[in-house]
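Omission of a single protein chain aside, the complex is shown with its protein chains in their original locations.
Up next is subunit A:
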């Protein structure tokens, strides 16, 4: 069962290229991605789930590319305090206070921000 093996060795995949079983890079990537999703939604608190009025500390930023860089450029970096101010009238985006100013961010992007209670 090549899939199971790949699944169990998910940590090792980064270094091991699975030379016995033929598994495409795309499959490996998608398995890692799917596992990551389960991990994120089940075991992590993200900025998306934080209730209005609470203050949290950013633990880690997931994702990559333009949106992640933009989020960091705007001051949401590891260790910073973020206060959730409000949710827009239609339920999305949210307004947060970070580094002394107000920032609005979509929930889909807020999900990439792992946080812990302050």
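Simple rule for what comes next: a contact is a pair of C-beta atoms (placed from the backbone, for glycine too) under 8 Å apart; a residue touches a chain by one contact, two chains touch by 3 or more; residues count from 1.
As a convention for this text, contacts and distances are computed from a predicted model.
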| item | value |
| --- | --- |
| Among "ABC transporter permease", "Ferrous iron transport protein B", "Acetolactate synthase" or "Putative glutamate--cysteine ligase 2", UniProt-listed name of the chain not shown | "Ferrous iron transport protein B" |
| Footprint left on subunit A by the chain that the document does not show | 61, 64-75, 77-80, 86-93, 95, 99-106, 109 |
